[in-house]
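Questions regarding the structure given below will be posed in turn.
Omission of a single protein chain aside, the complex is shown with its protein chains in their original locations.
Labels run A, B and C following the written order; every chain starts at residue 1.
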């Protein structure tokens, strides 16, 4: 990605931290709440390190283990015009906050005819790939796509992590931002200073002419690796479209890219069956009916609880290899 | 539906009641738990009327308003080989039991390598169409399709209500059965005595040659109305395929029907975006790539919280008219 | 900290007495008129009648400031009226008309009116409790000494949300007044079947929170208890649980045949109806005269009739309401 602005190299988790830091500094209404956020803990993965020390413990609130109340308290504060950023430590735990997020936050503006909008931000993290087993490894973003009233952002790079989180915090509607712990250590150029990525704008992470791989989050990294490999060794020119947000969905970018390549593979770490890729594939197939050169292929997690043992776990998740194989299949498809 | 067995005319809710009654009579391990189930209440919509009187209050347990504990207690009992049937009164409240259902029940057999399977049945009801507003009207079955480890059944007729619930109760794996309160009063022929519908078998509710409408639950009723209308007034011969279960999915029936008609419309009361129909449409488009005569059309609830006022509510949900319009579009489509 | 009855206090001023009585009569008249219209088929609507519980909002309505906040439930039309929501907004929303609090989009269960401090009303039992904590947090963050009252039923105290919210308010020592309107039933189930304790007020002990059992049919007792709790909250003394014991005269929903209700029990409760009881007291103590009381009775009926007529004359919501008040920016949002 090229940007005109000044950048510096940062880790993904550092970029998250910076977005939170700058939001806290920019607006006194911003505050964070969640488990183990305050120093010296600074978050279980360091995402909030230093923030309570810098901004005060009344801006970075440690909570009890009460996911429903974390979401609920954020909602209450947002109804009063505060700007809460709630952390649900691991995405599997969001199962406990579903009522608050789905039945209250997502519906607040509509049900009240605009009298009590509720622009909370919920940050959470996918822990997949760390061998922590089936209850600490899920990617459940498809559930939230299906709930009218909440935006869903999932960054794949440090710059997007900063930019999407900043946009989400100051967005006038509820947002869920899903971070990927396996990417926390990855590095990239990140714009210095206040930086927001407009929600609903996909990003072509790699230009290509043969096949579009539509992805988001960690699968973008795998898609880029697959594209690199296929380009150099097999002469297949892959475009990688990073959606960045699932709601809003950048249907223009999607249509433009697949319109150009005529072939699409959809990739994500969420379970493939009834996952985000189902919506994308259905949409691509309908939008490009008659002009697609091959059926849309989907690469997601296999339909299994995530096993803990490393070898088994790897066999469930997508990978550059599985994405490459799907790309090849779209290239060799004949009616 | 024609059956060789003896039948009688029953309401949908009567068929649910009969399935529960017969399961309680058939196996002493079966018991029910949920809010307001016991007589004299007999369930808020009468689904369990008479059962505590007949089988005892130790078989039909009234619980506190504790959806997580309802699911949890069912799980615990199932781990011991009991056969619990838990009721979550309205599907919107299942948001409170997600952790138990998703993180424990659905994963129990796999995570324990078969040592502690957990064949609970969760009955719940979609309240959509009754003007009760956004938090009492959702159809959230897509969430459960996306969770590996739980079956999902959604009957459209009294006979299926009895047969699917019976099958679910005695199934060796966790099952979610979604009833539709708007259908509770509908009548149909129901087999007398123990009657199970094999989970994973779709049912052609109406034969047709031009277009397949793939539906389940309440949308089947609308699809049949649309088919009737289109057949008599416009000469379009619609096949209505009632999936009956979303997991397992009867992909053979789906392929056979669309293979025959070459056109498909998918209909359900769940929100269209990222809904069950996304998976079905993606699958149909890929399976019949090159042979479909028109793009798959989807008809689901519009992407809005469900409004309470009747006119607005109706405008959000599918209807025979919207299904008919989609069918017409597939018929008139030209590349 | 043990829970005890709240301290008895000096008699109220005639002005307060007038306000207490007026709220009770106005709430009862509104409830009555709505039930009448429903049972006669004059309009289609659902309410969960508050008849019998009017002393509670009378008490807190007089004790709280207009900038204090309220969170209530589906059975909270009396609470709305006590907190000052215009009758037309309440009735209009119940009937789904354009003049309703949310122009018919929310419905009976989802009325908010931030101008009167009513920030949330939930149809999900218990869900409002953690949100109230967030509202109180916002008050502290803003440096305001306003307090937050949250109403819920006895059954709601069995929910996880109640526990998480109570614990958080106590941990953060926030100015929340938890008002349990203990009407001794949850839908069709009497309280003794869903909890093992003698009084809900004891639940405060789990949080080292002051907890008091109050005669919820005595508006002055409620007034004093809430005044005391509000004073404590404003002074930084943290939250209070008030268990206001009362009764529900009309069952769970309008039209409930109350088959589960022992006739003697209902008769005894009705014989102790808080409205005539308080009227007698005011007359006996000479605080208000028969003329004044009769005038209040008549004015209240008149106000309700006037509001009802305005609502009945109002049109249903515009069809384009579906496209309003959803996301502020609709770009990329599914249609």
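In this section, a residue touches a chain if its C-beta (ideal position, glycine included) is under 8 Å from a C-beta of that chain, and two chains touch if they have at least 3 such contacts.
Computed from a predicted model, the values in this text were never measured in an experiment.
Novice: Tell me the shown chains the invisible chain touches, ordered by label.
Specialist: Touch partners of the hidden chain, whole complex considered, are A, B, C.
Novice: Which candidate, C:50, C:167 or C:183, sits in contact with the chain we can't see?
Specialist: Only one of C:50, C:167 or C:183 touches the chain omitted from view, namely C:167.
Novice: Among A:29, A:229 or A:304, exactly one should touch the missing chain; which is it?
Specialist: A:304
Novice: Looking at the whole complex, which of C:21, C:152, C:207 or C:278 touches the chain that is not displayed?
Specialist: In the complete complex, the chain left out is touched by residue C:207.
Novice: Looking at C:46, C:158 or C:183, which residue reaches the missing chain?
Specialist: C:158
Novice: Considering the whole complex, not just the chains shown, which residues of subunit C touch the missing one?
Specialist: Where subunit C meets the chain not shown: residues 158-164, 167, 170-171, 173, 193-198, 202-203, 205-209.
Novice: With the missing chain put back, which residues of subunit B would touch it? List them for me.
Specialist: Contacting residues on subunit B, toward the hidden partner: 29, 31, 58, 61, 63-64, 66, 68-69, 71-82, 84, 99-100, 103-104, 107, 109-117, 148-149, 151, 172-173, 199-200, 245, 247-251.
Novice: Please identify, in ascending order, the residues of subunit A that touch the omitted chain?
Specialist: 35-36, 40-41, 44, 62-66, 68, 92-93, 95-96, 131-136, 272-273, 302-305, 307-312, 315-316
Throughout what follows, only the chains that are shown with their structure count from here on.
Novice: From the centre of subunit C, which chain's CA centre is farthest?
Specialist: A
Novice: Take the average of all CA coordinates in subunit B, do the same for subunit C, and state the distance between these two points in whole angstrom.
Specialist: Spacing between the chain centres: roughly 36 Å.
Novice: Would you mind pulling out the distance in Å between where the CA atoms of subunit A average out and where those of subunit B do?
Specialist: The mean C-alpha positions of subunit A and subunit B differ by 31 Å.
Novice: Going through subunit B residue by residue, note those that touch at least 2 other chains and give them in order.
Specialist: 92-93, 95-96, 133-135, 273, 303-305, 307
Novice: Which residues belonging to subunit C are in contact with no fewer than two other chains?
Specialist: Answer for subunit C, listing residues that touch two or more other chains: 103, 105-107, 110, 122, 124, 160-161, 321, 326, 333-334.
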